[in-house]
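For this depiction, one protein chain was excluded, whereas all remaining protein chains were kept in their positions.
Moving on, here comes chain A:
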Amino acid sequence: MVKISVLQHAPETHLPIRPGDPTPTSRNLDPLMHPFARARERTRALNAAKMDRLFAKPFVDSLEGHVDAIEVLARQPGSLTTIASGSWDGGILLHNLSTRNKLVKLPQAHKGKVSGLCFAEGDRLLSCGVDRNIKLWSIGRDASDQPLSIFPGKSAFNSIDHHRTDALFATASNLVQIWDETKSAPISNLTFPTSTETITSVRFNVSESSVLASIGSDRTFTLYDIRTGKAERRVVMQFRSNSLAWSPTFPTTILLASEDHNLYTFDIRHLATPSQIYKAHVAAVMSCDWSPTGLEFVSGGWDRTVRIWKEGQGHSPEVYHTKRMQRVSSSIFSADARFVMTGSDDGNVRIWKAKAADKLGVITARERAAIEYRDSLKDRWKMDTQVGKVARTRHLPKSVHQASKLKRTMLDAQRVKEERRRKHTRAGESKPKAERKKVVIAEQT
């Protein structure tokens, strides 16, 4: 007896049962059924990388209104849309990010530049300036161009920050002062015993709200506690820092934007070395701010670029630049971590997307799935020469490119010189020093 069976596809399993039904699909995962699977996936990865660059249009809008360079930007806690900007002409503007109009205009808030801005509880804004005054403004419905109160100081102020919960704020001048909103004189003065510096910036810790950090012009970074009322630690570094920001998610991590073109994160439990060095700027870094997620941060530099870094990855950040943007003096993340605002010397506040190729607007589930698939493809094929090159390459302005080339050459030459010097000294006399150990000169308590 012979058993015979001939292959036949049952139409009822492969055709729609009723008209209008989707045609059933079938899958066979046998690799022989999918020739060139890897090559095709690579093509898709390359296309994904190219599309990413194609859609990279990070610039959203520019908020005008100041007649001079912008010095400081501040975000209102608990609000997605409100930011304040202070300028060298003494004006303060309050912007709404979604409608992009000005909520409040204070053109003559201070004489000279506005050096610090922060929001207080209940729709109020604190500003300080080089005219030795701190002013408290109302920005709600009863906003007016007259301050609610004025706190006179003895010297020009450089920075201001509000306590997270209490009605306290700290200012930086030649010393750190703690003020009560209801009192016209500072309630305490904080200073490191031997310091004669000018404090350039001061920030309260987000988690432990009585801890305060400041940076000064004599290359120091100091930690205070307002409960004990004294300086706890001080670190002297090779170069001075221009800006600092506490991590919003990890309480002991602090980010410093340094004059030596680098950014440093420190764990304040180990102040001897930074936990990570972030190198890409080719001029002094003027400002920095964490994303609310604590996974990214933005920095703006003297080299007219804005860079967005991933926490823990010390190289190849995202770079934003435009022809007309000048030195970036302030940069902040938006509260939803999707946008970045920068203020620069040309007097404009610019809004950028935090992810350059991000699509604004509603994204359907299918679109989201496609985006995620493309991202994973890019990640999977990043080691491929072509895909990696497309994904990594960023166009830089010529001046920045030249500066980075020159910087690389100089660093190489320095390193080679040191190498040779070491070769010709007695063995073991001069050991190479790790880059992270070069940063801090002294740690004082």
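What we mean here is this: a residue touches a chain if its C-beta (ideal position, glycine included) is under 8 Å from a C-beta of that chain, and two chains touch if they have at least 3 such contacts; residues count from 1.
Simple rule for what comes next: contacts and distances are computed from a predicted model.
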Candidate names "Small ribosomal subunit protein uS9m", "Glycosyltransferase family 62 protein", "Proteasome subunit beta type-2" or "U three protein 7"; UniProt protein name, chain not shown: "U three protein 7"
Out of A:211, A:245 or A:354, which is the one that touches the chain we can't see? A:211
Of the listed residues A:64, A:121, A:367 or A:412, which contacts the missing chain in the full complex? A:412
Which listed residue (A:32, A:365 or A:434) would be found touching the missing chain in the intact complex? A:32
Which chain A residues touch the hidden chain? 1-11, 13-15, 23, 25-30, 32-36, 38-44, 47, 205, 207-208, 211, 223, 225, 232, 250-252, 267-269, 381, 384, 412, 415-416, 419
